[in-house]
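Omission of a single protein chain aside, the complex is shown with its protein chains in their original locations.
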Amino acid sequence: MTDAVATNETILVVGGGISGLTAALETAECGKNVILIEKNPSVGGRVSQLYKYFPKLCRPSCGQEINYRRLKANKRVRVLTMAEVVNIKGAAGDYTVGVSIRPRYVNENCTSCGACAEVVSAEIDDPFNYNMKKIKAAYLPHNMAYPQRYVLDPSIVGPEEGERAKAACKYDAIELDMQEQALELKAGAIIWATGWKPYDAAKIQPYGYDRFPNVVTSVEFERMMDPFGPTGGRMLRPSDGKEARNIAFIQCAGSRDRNHLKHCSRICCMATLKQSTYLQEQYGDDSEAQATIYYIDIRAIDRFEDFYKKVQADPKVRFVKSKVANITEDRDTHDVFLHGVNTEGYHRYDNTHDLCVLAVGMEPSVRAEQINGNVAGDASGFIEMHEANGAIFGAGCASNALDVNRAVQSATAAALRAIQVVNRVAGAEV
Amino acid sequence: MSETKTAMYICNGCGLGDRLDTDSLGKLAQSEGKCTIVRQHDFLCNRDGVDTIRRDIDDDGVTHVVIAACSRRAKTEAFGFDDVALGRANLREGVIWVRPDTEEARETTQEMAEDYVRMACAEIRYMQRPEGNPNTGDNKRILVVGGGVSGMAAAVEASKAGYEVLLVEKSGELGGWAARLYKRVPNREPFSDPQDTGVEDLVKTVEHDKNITVFLSSVITRTSGAPGQFSVDISAESGTTSTENVGSIIQASGFSNFDAARLPELGFGASADVVDQAGLELLAGKAGDGPITRPSDGKEVASVVFVQCAGQRSDKPGHLPYCSGHCCNTSIKQAMYFKDTNPDVDTLLLYSDLRTPGNGEDFYRSAQRKGVTFTKGQVREVQTANGALVVKFRDMILDDDAEARADLVVLATGQVPNSGIDIEPAAAEDENEGSGVDAASNNNAAVEVPLESVLNLDYRQGPDLPHLRHGFNDSHFICFPYETRRSGIYTCGPVRRPMDIAQALEDATGAALKAIQAVENASLGRAAHPRSGDLSFPSFRKEGCTQCKRCTVECPFGAIDEDEQRYPVFNESRCRRCGTCMGACPVRVIYFESYSVDTVGQQVKAVQMPDETEEKPRFLVLACENDAYPALDMAAQQGLQYSPFVRVVPVRCLGSVNTIWVTDALNSGYDGVMLMGCKKGDEYQCHFVKGSEMAHYRMSKIDDTLQQLQLEVERVETYEVEITDIQRAPKLIDDYVNRVNEIGMNPFKGF
Partner (left out) sequence: MSVNTAMIEKYRNDFLKEVEENVEEGHWVKMCMQCGVCSGSCPFGPHWEHPPQEIFMMIRAGKRDEVLGSESMWMCTSCYNCIVRCPRELPITHIMHGLANYAHRLGLAPKMNPTRRFAKIFWDNIAKTGRVNELGLSLNLYFMDGFGSGVKKATAMAGVGVGMLRTKRLNPFALVRHKGVQNPKEFQSLLKKAKEVEDRRKGLAG
C-alpha cells in the first residue's frame, strides 16, 4: 500500500486514533481521497486502550468495529502504519509531505495465523498495556488490531529468532531485510490528529508514582480492567497482586496546575466517575469496596451531570474536596497513605488506601510548534485555528483537551475544512 | 439479469488444509451447493489467489462468489469484489480455531465445516449483488433551520465547500442569542479578557455569500421526502409560502432561556435588580464602556453577586437537571464587565463546582487576578431589603451561614433546547399492538420544551427528530455525535447539547460536513451511517402485504411512510439498512437483495440435521454482526473453544431477526436457538436503536408458539453480548448448549 498515489486533491490525515480515523472516514465518505498516517503498527489510538466509555459505560471497540468496517469498505482511504511525517513543504492546496515508514518485517501476505508468535520465545514490554505486561516479540498489537497483521520487534530481527519466525511462516509474510522507507506524498490539505499523551505522573513528586508501586495512573487502571490486560481484568495491586478494594482517585494530577499543566484536561473528572463504577462491577455489593475521590471541582459538564448524580448516589463512592498534599507508603504492606485537608469545613485526613489512581492530565502528543516548525498553538501546545496554519487543521485532542465525543465532533469539522481546500483546488463547483 | 454463475473458492491456508478434508468440502459445494466452479487454493488471499477469482469473474462470467476461508471480518479488502454477490464461509475463526486439533474432534469439526459450506451455498443462491437504491434524488442544496451562530456558521462552512444553502430564521434578523451578547468568552490566547462576539461579521458574511439564500421571519411548515430529495415549505410571517427542494437539512434551532420566574426564592420577579445572564448582557450592552447601572433606579452598580447553577443541576420540579456547561465562563465574563470598567465594584461569584474546562482555567485565573471573588457556596435565598439585595448562602469552605449584600444579583440559569415536539411520548400513546417496545424512558418530564414543531416532517412517525434526554436532540452514540435518527437531518448547536459559542461554531462545521456527505451519498443510492456505503435497499412484495403497519411503526429511523391504501412506502434514501422492517414483517414480504428472510432462512435449513440416535444436537446462533460476531471471532483468535454443535449466522441487527427463522429451526430439528444481540435499555448499544430490545420482545412472544409445539421455552434464549465479551461469549454458548442438552433432544428431529 506504500505505492499510494496522491495529488493535491488528496487529504492527508496524520494520526489514526479516533479523531484521525473519523476525519479520514468522514472525508472519504464525501468522495475525497485520503491517506491516513499512523505511527503505531495499528490504528485505533488511545480509545482502543480504554475499557469503557463514559457516560454510557459502553465499549470503545464497538464503535471501532463500525469504523474499521467503514475503512475496509472504503477504497478511498489508504492507511500507512508505522509511518511518521518528517517534513512538510509547500502551501495550502499544494503540500509535499515527507513520510518515513519504519519496517514492520511483516508484509501484506500475513494472514494473522500466529505461527510466527508460536516459535518466537523473546518477549518485549507491551506498549498497548503501558508496559505492564510482556508479549512475544512477534505480535498482533491487540485483539482488535487493524490492520490485522503481525509485527516483528526489531530486537529479534536477526539470525536466530527472526529466522525461526520466517521459517514458521508459510506465506512468505516475514521479510527480515525490510528497510525503513521514505516517501513523498502530495496533499491539498492536512488534518493533524496526533492526539494526546498522559502527563508524566513521575513529575508530580509528592505523589510518588515513581516510588510507590500502588500508585498508578488512570490510563493504567483502565488497562487493568481489561480481561486481556496485565491483571486479567481484576483490580490487583502491583505490589503484591492482592485485590484492591479501598481505592483512592486523585483528580487534577498534573492539570489545573501552574507547576505542571496549566489547563484543565476536561476528561479526568468523568474518567474517574466512570472508574468508580468499576468497583461495583468487580465487587458487587461488598461493603468493603470503597472509592474515594479527591477533587477540587467536579467538572461533569452538560448531560454528564446525570452520570455524576448516579455516582453520588452510590454508597461505595465518597467525595472529598481536596487536592491531596502528598502520599506516603507503608514499607511493609505497601498500602498508601494520603495526606491532606478536606477544605469543606477544614478536616485533616491521613487516609489509608490499597491503591491510588492518579487522574493524569492530557497534553498533546505533538506540540503545535513542533509541527512543520510553525503551526500556531496555545500555550499548552494544542493547535489553534489560525490563518498562518494554511491548510493544516488540528483535529481532536491535538487541538484541545477533549472527550471522545467532542474529539469526533472536532475531527468531523476538520474534515470539512480540509474538503473546502481541496474543493477550491479542484475548482469543484457543486 | 444475466445468468447466475456461482463459484466457491476454498482456502487451504492457515491450517485449513491440514485440519479439514477440503476435497470433500469441494465436492459438497458442487453437489449440494450447486456451485459451477469450485477451486482450492493454498493461500487464497495472496495476489495469485485473488487473481484467480478475478479471472473467473472477468473471463468466465462468475456472478456469485463464495469464499470458504476466514471470517468475513478478515482479509475484507483482498476479497472486496464489489461487482459480484459475495458470501463467506467462515472456516477459520468459525471452525478450526474454536475446535481442538485432536483425532477425537476431527469428525465434528469436519461436520461443522461442511455445514458452513452448505450454509454459504444456500445463502448465495438467494443473494443478488446490490445495485444501489434507484429511487435517488441528486439535489445538493442544504437547508439550515435557525439563523443563530450555529446556523450561520453551518451555512457559511457548507458554502465554503461549494454548496448552496437555504437559511431559514424564525425572527426578523440573523444572530440569535449571540447577537444579544455584549461580548463573548475568549477562544484564543491568552484567554484572559472578554472578546468581541464576531456575530456582526458573521451576519455580514452570510448576507454577502451568493451561495446562501436567507429567509427571515420564516418557519418550516412542511418537510417531506428523503436525503437528496427533500421538499420543504418555507412560510413567511407575511403569509407567503415557497416550496423548495433540498438535499439535506441542518437543524440549528438553538435554545430558549430557562424561565427565571420559576425561581422566586432567588428574588427573580420580586426585584428588578435580580436578572438572568441574558438580562445582564442587555445591561452591559446598554452601558457600553461605561458603568453598568441597576434596573430599579439607575444607580451605578457597586456590588454584584453571581449565583451559579440557578435552577440547574437540580432535582426540584420545574428545574433543569443538567448543567448548561457555559454558565461558569459566562458569569466570569460578566464579572469582568464590571471589573474592567471599575475595579472597585465588588463581584462575588457563588458556585458549587466551578466548571471552566480546557483553557477556561486561564479565564478563571484572569478573573481572580482582576479581583473577582469566588466562593463555594450554596445559595438559599435572595431577599430584598430597603433597595438592596441580600444573598443568603452557606459558605461551604468555612462551613458557615453567610450573606452578601449586593446592588445587583445575576442568576446563571440554563439553556432549554428548541427541539420541537417530543414525538416519542406521542408515539407511545399511539402504540401499535405490534410493538411492545416502550418509548425510550426519558427524563423529559422535568424539562418543558416549546411544543412547536421545528421541521414539520410529514413522516409517519412524527414531525420532529426524536429527543434523546432532557429534550436535547443529541446523538445517543459517543463515537458518532451526529448520528440522528432521521437520515439526512443533522442537529448542531445548543439544540443538540448545551454549549457556548466556541463549541457551537465547531459543531456547526461538523454538521455541515455530515449534510454534505448525506447529499453526496444519497445521489449514489448508498446508505448512511452506520452501514455507510451499503448499496442494498429494502423492497417488498406488495401482493403479499397485509398493511399491518408493523414495519412503518417499528422502523427506528422513521424511514417508512404509508400510502393512501396503508401500504408501506420505503423512502430508501432515509433507510439505514438494518432490516428491522424485515424482522417485523409477519408475512415476510420485505427483503434486501443481499439480505432477506431467505438468505438466512435457507442457511438455517441447509444445515444437515443428524437424527436423534447420533447424539449430535444442533443449535442455531443468530449473532449481531457488530458485537457478538466480532467477539466470537476474537475468541477464536485467542484460541478459545466452544461446542461443535452450534452454527453461527451473523445478522445485520437482532431487530432484523424474523421469528420464522426461529420457528423453522425448531420445526426442522434444531435443539435450540440462541440470539446474541447488543445491550438494550436506556444505555442501549444498538446502532439501530431498538434491535436488541425488539428481539427480546419478539422472542418473549414466541414462547406461546413453543408451548403449542410442546417445546420447552428454554430452547430459545436471547442474550446481550458486548464486543468485548471475548471470553464470555464462548462460555455463554457452552453453558446454553449444556442446559438444553439436559432438557433433551428436540422431538421434531427427523420429521
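Think of it as A and B in the order they're written, each chain with its own count starting at 1.
In this section, contacts are C-beta pairs under 8 Å (C-beta built on N, C-alpha and C of every residue); 3 or more make two chains touch, one makes a residue touch a chain.
All figures in this text were calculated on a predicted structure; none of them were measured in a lab.
Of the residues A:323, A:386 or A:424, which one touches the chain left out of the display?
Answering carefully, the residue with contact to the hidden chain is A:323.
Using the document's definition of touch, tell me which of A:12, A:137, A:296 or A:383 contacts the absent chain.
Of the candidates A:12, A:137, A:296 or A:383, A:296 is in touch with the missing chain.
Just to verify: which one of A:107, A:239, A:328 or A:343 makes contact with the chain not shown?
Considering all chains, including the one not shown, the answer is A:343.
Can you tell me which of A:237, A:256, A:316 or A:353 touches the chain that was removed from the display?
Checking the options A:237, A:256, A:316 or A:353, the one contacting the hidden chain is A:256.
Taking the entire complex into account, which one of B:76, B:171, B:296 or B:375 touches the absent chain?
Looking across B:76, B:171, B:296 or B:375, the contact with the absent chain belongs to B:375.
Suppose we count only contacts with the excluded chain; which residues of chain B make the list?
Touching the missing chain: residues 346, 354, 364-365, 368-369, 371, 373-376, 395, 397-398, 400, 402.
In the full complex, which residues of chain A touch the absent chain?
That gives, for chain A, the contact residues 206, 252, 256-260, 296, 321-326, 339-343, 346, 348.
Note that only the chains that are shown with their structure count from here on.
Cα centroid separation between chain A and chain B, in whole Å?
So the centroids are 24 Å from each other.
Mind listing the chain B positions that touch chain A in their complex?
Contacts found on chain B: 13-15, 43, 45-46, 70, 73-77, 80, 140, 157-158, 160-164, 188-191, 313, 315, 321-325, 353-362, 376, 396-399, 443, 469-470, 472, 474, 477-482, 497-499, 503, 506-507, 509-510, 512-514, 516-517, 520-521, 529-530, 532-533, 626-627, 630, 634, 637-638, 678-679, 683, 685, 687, 722-724, 726-727.
Under the stated contact criterion, what part of chain A meets chain B in this complex?
18, 25-26, 29-31, 53, 56-67, 69-70, 72-75, 109, 111-114, 140, 143-144, 148, 170-171, 226-228, 256, 262-264, 266, 297-306, 309, 321, 343-346, 378-380, 384, 400-401, 404-406, 408-410, 412-413, 415-417, 419-420, 423, 428-430
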